[in-house]
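The complex appears here minus one protein chain, its other protein chains still in place.
Showing chain A:
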């Protein structure tokens, strides 16, 4: 049944953003936990731990996110384990975001000169104390722009969760197009809504970066 694109459709699209936001929040929170662990393992003095973390990163970066969503949602149900779409999405996105954030944050940790580690070690600080008091506070500043950059990618990638039943922004756009047959207008609105989410983030990251730089 084809009908006109109405104001109510725009409201539905805006409402669908909450799933986009919820998925992003879950993906980022899970990804941050995994990513921090990966980054710390990657700079650890224990070589096997570094290799393990590297293997993980390569494995995840070399496979599509879509595959992880399928594995956790359909794959597990085939072997008799039923998982809710939320659990499946949380697991798949944490694994995916964890690998990318892990790589980003490893780079930030390693961008701090070796002499800073040495200065800490020379004062009797342990490895974890050097990380906590000397390296991480400096790395955080470096990490903000690429982390926000990845977050923006993540917001857009939550649309993939449509395959396991989430009606988030992009999927809602598809549904609206199917009933109104106005793809151009609908997707223009969808794009504008994504932009409304992503643009302030980028702006905020710039401001934060500047502030941290001044405040040291």
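The rule is short, and it goes like this: a residue touches a chain if its C-beta (ideal position, glycine included) is under 8 Å from a C-beta of that chain, and two chains touch if they have at least 3 such contacts; residues count from 1.
Throughout what follows, contacts and distances are computed from a predicted model.
Asks: According to its UniProt record, what is the protein name of the omitted chain, chosen from "Amino acid ABC transporter ATP-binding protein", "Cytochrome bc1 complex cytochrome b subunit", "Sarcosine oxidase subunit delta" or "Succinate dehydrogenase/fumarate reductase, flavoprotein subunit"?
Replies: Cross-referencing UniProt, the chain left out corresponds to "Amino acid ABC transporter ATP-binding protein".
Asks: Consider the whole complex, including the chain that is not shown, and state which of A:34, A:134 or A:169 touches that chain.
Replies: A:134
Asks: Given the contact definition stated above, which residue among A:48, A:62 or A:124 touches the chain not shown here?
Replies: A:124
Asks: For chain A, which positions touch the chain that isn't shown here?
Replies: 115-116, 118-126, 129, 133-134, 137-138, 141, 216
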